[in-house]
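The complex appears here without one of its protein chains, the remainder shown in place.
So that you can tell them apart, the chains are marked A, B and C in the order they are listed, and the count of residues begins at 1 in each.
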Amino acid sequence: MRIGFIGLGQMGAAIAGNLVGARHEVAVWNRSPEKARSLIEAGATLAESPKAAATDREVVFTMLADDTALDCVLAGERGLLAGLAPAALHVSMSTIAVATAVRVEEAHRALGQRFLCAPVFGRPAAAVAAKLFIVAAGDSADLQTATPLFGAVSQRVFYLGAKTSAASLVKLCGNFMILSAIEALGEAMALAEKGGIARGQLLEVLTGSLFDSPAYHTYGAILAEGRFKPAGFAAPLGLKDMRLASQSAEALRVPMPLLSVLRDHLLQAIAQQGEDVDWSAIAHSINKNAGL
Amino acid sequence: MRIGFIGLGQMGAAIAGNLVGARHEVAVWNRSPEKARSLIEAGATLAESPKAAATDREVVFTMLADDTALDCVLAGERGLLAGLAPAALHVSMSTIAVATAVRVEEAHRALGQRFLCAPVFGRPAAAVAAKLFIVAAGDSADLQTATPLFGAVSQRVFYLGAKTSAASLVKLCGNFMILSAIEALGEAMALAEKGGIARGQLLEVLTGSLFDSPAYHTYGAILAEGRFKPAGFAAPLGLKDMRLASQSAEALRVPMPLLSVLRDHLLQAIAQQGEDVDWSAIAHSINKNAGL
Amino acid sequence: MRIGFIGLGQMGAAIAGNLVGARHEVAVWNRSPEKARSLIEAGATLAESPKAAATDREVVFTMLADDTALDCVLAGERGLLAGLAPAALHVSMSTIAVATAVRVEEAHRALGQRFLCAPVFGRPAAAVAAKLFIVAAGDSADLQTATPLFGAVSQRVFYLGAKTSAASLVKLCGNFMILSAIEALGEAMALAEKGGIARGQLLEVLTGSLFDSPAYHTYGAILAEGRFKPAGFAAPLGLKDMRLASQSAEALRVPMPLLSVLRDHLLQAIAQQGEDVDWSAIAHSINKNAGL
Partner (left out) sequence: MRIGFIGLGQMGAAIAGNLVGARHEVAVWNRSPEKARSLIEAGATLAESPKAAATDREVVFTMLADDTALDCVLAGERGLLAGLAPAALHVSMSTIAVATAVRVEEAHRALGQRFLCAPVFGRPAAAVAAKLFIVAAGDSADLQTATPLFGAVSQRVFYLGAKTSAASLVKLCGNFMILSAIEALGEAMALAEKGGIARGQLLEVLTGSLFDSPAYHTYGAILAEGRFKPAGFAAPLGLKDMRLASQSAEALRVPMPLLSVLRDHLLQAIAQQGEDVDWSAIAHSINKNAGL
């Protein structure tokens, strides 16, 4: 299939690589073009603008840091909206605000273009291994168009129905759940450690009994080893997601005190450890608060 | 083996039943003797005091509501301490304070008796199915004595070493982790529901991707169905465990803001819904706070 | 002095009334013009647009619900920016975001106009009695221009220096402090009441000893009497201020867990009691959470 791919950070580059590997024709664009090099060596072509990456493509993916970056890529003379053909499909894989999903969908509709909101779960290693989970919402026909492509990059797709914003909200809920698990692990490990129990010993009990799932295995190991740099998912991006969740919670009038704890710990982690730590570094702040 | 079993609540009765079923000679005692009826029909004998349940027994189990109940069962002329032979083994399966584990161990030592701290993870259904997880600490020789009995009631045993209080602390950490997962699920489901997404749909994504583990399956279903009565694990018992964790956290100087959220939500759940709801009913309070 | 006054809610109408009473020539504008009636009877003139209210005026006040309302009043052909003469002064009395203060100041500067950020402390009754506290920042010459007008509406002016955004931030801090006091009073009164102590009795001790200040007298009485409607300061406006404080806290990387508690309680109060309760109704939610 003729595909465009916009946004080549750790996640985007890995996904695009799997699409190239599955022998699709992929035009890529990134703000810093040097990130495209290895993809081009693998067979992708370099587009000179988001518009160019979208022109004459059946499907264009975006995987960008935040809503502002998405807006920049969409708008203007050199933007995705200007390049995408009527009836062609934009698949947004980044985590975006519920309100942004609604807004982008309307912009595409007005031009006769199609839009699927399809954020993913998984860290860079899972993206490389084509083991992502995709949460998709939009027209079921659009999902069908994307399905073979999703097959090349993920292990499972969840379809949430026609309302695109539902995918955003579920993705935000999922990230909230992950960081909640990190918080719980962090507090429990700090307590155990000050009580004379090794972090790994506690983790073995937890993952060996009621918490035998990827979130706990992945982050449990990171916390047990204190491996917070380099960031797989940087704390400011995590903070951005918690802010988007918080905005939805505020708009919908839902008190979420655990979400509040997470935001405050992310702020502390960034204030004390810098902008380049992994979001799981909230556990390091939890340790420091306990005098560890 | 000749066994005593003291404490026949939902959990104790199920465990004792499996020991009887494994053809051990089991003497049982409970404050309200009528709870022993079906066990006696199955082959257990009724002891008239904790002392009697311990006399001439190689191993005596206790499974009691709280530390005070354990103290009452241990002490006095009719108590377990007075009945247990030197070199016989007391296996405490309830969730008790770290300080209590230390104190009880010393009391047994002074009498030449043995003590294993072995709290369990699992709700009543898991106890009936002999699918508990056991977290044990104490002398490894004592663990060996208990191992065949543990085999009859559990799916896996974690051994934490010689310091008995470690089992208490890990068990408290585990219960904290479970209630943290419930809190996170409760907040996420409230947000999703007010955003137009069915609870079951969110749950399917979570348990189908990063949270495919017993804690999330079990409590996710309870929350999705709003099944908070009758209690499998009553909120006041959950509150007791969070208080014990909090006491350890205070003694060890470990701030645990998520634990604080959990305690406050348990207090709210009990204040609003009564003393007989399941501890997962914190999710019902989370819903009410969101106007659901 | 020739004055314009834009925004005639409870607060704005009271302040404008005192300016009219001090024999200034006041042109007023409000989105719903009927709110201007009694001011016109008292001597004010009705402007047909924000621009008209600013034309030929030495000083123009704005007192609006939120940043969006301020933006609407400033912009466009019929806006304040289009009407204000070079060297004339805009005094913004509403509580606005730090970033908004910066942006509005720049817009005025570009046109050679002057800008003073001067939010106020005090509820409607204090505004009527000319007993407000004003927190002002901007050029000291601009403060001097405004001083006689401030004298007609306030009991005291605090000058924070040249950086206009400082007034916004201090005002947000102040509102955070007030709601913190309400939260503390609400929790203490719930505890006391369930312990058999009348709310008034607790309040008498507090205000008679260490808390003998307006915030505690005013809100203590409201809480003791449960007087949450009609709103003197509506909960959604309070939520807006806490959001603005939270945005500054996030931008500056300052964890504020008490602020988080306040936001969650405001969300609960609005979700359960409606959009038209006073912000102090968080105390009612605190009571409900305790089963009162």
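Note that in this section a residue touches a chain if its C-beta (ideal position, glycine included) is under 8 Å from a C-beta of that chain, and two chains touch if they have at least 3 such contacts.
Keep in mind it's a predicted model, so treat the numbers as computed, not measured.
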>> Of the residues C:V28, C:A47, C:V60 or C:V98, I need the one that contacts the missing chain.
In response: C:V98
> Looking at C:I3, C:A190 or C:A231, which makes contact with the chain not pictured?
Replying inline: C:A190
> Touching the left-out chain: which of B:D56, B:E225 or B:E250?
Replying inline: B:E250
>> For a quick check of understanding: of C:F5, C:F121 or C:W279, which residue touches the chain that isn't displayed?
In response: C:F121
>> Contact with the hidden chain only, please: which chain C residues?
In response: 98, 121, 133, 135, 156, 158, 160, 163, 165-166, 169-170, 173-174, 176-178, 180-181, 183-185, 187-188, 190-192, 194-197, 201-202, 204-206, 208-216, 245, 248-249, 252-259, 261, 264-265, 286, 289-291
> If you put the missing chain back, which residues of chain B would it touch?
Replying inline: 239, 243, 249-250, 253-257, 260-261, 263-265, 267-268, 270-271
>> Just checking the interface: what residues of chain A touch the absent partner chain?
In response: 257, 267-268, 271-272, 285, 288-291
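Rule of thumb we're sticking to: only the chains that are shown with their structure count from here on.
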> Any idea how many Å lie between the Cα centroids of chain A and chain B?
Replying inline: 38
> Between chain B and chain C, what is the gap in Å from one C-alpha centre to the other?
Replying inline: 53
>> Taking the mean of the C-alpha atoms as each chain's centre, how many Å separate chain A from chain C?
In response: 39
>> Give me the residue numbers in chain A that touch at least two other chains, ranges are fine.
In response: 249, 253-257, 261, 264-265
